[in-house]
Structure formats: structure tokens, C-alpha cells
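One protein chain is absent from this view; the other protein chains keep their places.
So, subunit A:
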Amino acid sequence: MSESILKLESINTYIDQFHILQKVNFEVKKGELTVLLGRNGAGKTTTLRTIMGLNPASAGTVTFKGENITKGAPYQIANKGIGYVPEDQGIFYDLTVGENMRVAMRHENDETKERLDWSLDLFPDLKRFWKKPAGQLSGGQKQMLAIARSFINETDLILIDEPSKGLAPVIVEAVIDAIEKIKDRTTVVLVEQNFSMAKRLGEKYYILDNGMTMHHGNMKDLEQNEELKRKYLGIG
């Protein structure tokens, strides 16, 4: 049985006066791709932001590779080996594709160079538009840049928030292919509303509803469970 890389225990997070996450429990095993599912407003994005320290938890514990990172600042958490692709991609529009990649590359060494080459093989468009301002890329290319950027440093875990959002089906296919290759190299937590994408990529799932963990298990089991899908995901 593979070891746990990330564990959230009884996480409570407030945004202003709103109690968004209410005792969220969540565990990710090394090398697996875990999908966070749930309706809009269920708390999926806040869960990722809490892990990253962007919306710190008011109670509970976040453990990464056996270390408590609950109170860590975002830069400290990122330096421990967690990459993050936010919902809005978070790329820097005024910088070129190359500059975006170089900003993300905190240290230039053989390891990051190898990762850069690997990313450019994975997303050849990034190589083509290397000198183009990132703001001029298409939606799909921006998503590819955001994913490649999160992977450029030595990363043990990548959190990806709704990578298929607003993309054409053909581009979603390319993103799925890329994430499949990334998951061979690292552990991934994926937030996704597109269930067909989630079931193709995910090995484990967690369902959040109203800021609480409602269900979890193997993705294959969820595929068969029509009632669960109807109840929490509105499909089936």
C-alpha cells in the first residue's frame, strides 16, 4: 500500500464571516491522481487554496510528507514541493511565455532544465510562442502554460483547479493527455466538474458538498453508483 503524501484532518476555513470548509477530511496517496468533485460552491477551490496557505485553515491540520504545513505561508508551502494551477490560470499576461516559465523556475539547474525540456515536448505550442506575450495566447495555450509552469520545479504534488473550464472539447483532450503524462511523474489532485474527464484521469475521488466531505473511494466504484452521482453531482 502506497504512503500518504497529503492529509487534511478536520479542516475548517472561513472567508470573511463565511464558514466555507467544515471539518473537511481528505487523504492523497503518493503517485495517485485524486479528483475532488462537487457542485459549484461545494468548497473544492477553497480546499486547494487552504492547502496552499492562500486561505489558511482556522482549525484542523494539513500534513504534507509527514510535516504540518497548516500555518505555512504560500511561498513556504510551494518551496516544500507543491505546485498549484489556479482556476484562473494565474499566468502573467505582460510577460512572454518564456519569461513566465523563467519566473516559475526558482533555481536553474540540470533538474529544472530537464523539466523545462520535458514540458516543452509535452506542450509544443509553448516552444512556438516562447517570445509571445502570454496575454495573447488562446485559452488552451494559457492552460498549458499554467500547468507547465507549476511543474517546472521539483514538485511532489500538483494541485490543478478545473483545467477544462471554458475550453473547447478538442483542447480538453489535449489537456487530458498532458495530465495523464504528468501523473506518471508526480502525484496530482484535480478539481474537476467535467465528470467524463474526471473518470478518465482519476483513481480516487472525494465528493464535497456544502464544505463537507460526503463520500470518497475508488473512481471505478463511483462510475457505477448512479444514486451518488445524481445526489451530489447532478448527473446520471
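Convention: a residue touches a chain if its C-beta (ideal position, glycine included) is under 8 Å from a C-beta of that chain, and two chains touch if they have at least 3 such contacts; residues count from 1.
The working rule: contacts and distances are computed from a predicted model.
Per its UniProt entry, the chain excluded from the display bears the name "Branched-chain amino acid ABC transporter permease", taken from "PqqA peptide cyclase", "Cytochrome d terminal oxidase, polypeptide subunit I", "Branched-chain amino acid ABC transporter permease" or "1,2-phenylacetyl-CoA epoxidase subunit A". When the whole complex is considered, the residue among A:26, A:64, A:84 or A:232 that touches the unshown chain is A:84.
Of A:94, A:110 or A:184, it is A:94 that touches the chain left out of the display. When the omitted chain is restored, the residue from A:19, A:106, A:127 or A:220 that touches it is A:106. The set of subunit A residues touching the chain not shown comprises 52-54, 73-75, 77-79, 84, 86, 90, 92-95, 99, 102-104, 106, 133, 136, 149, 153.
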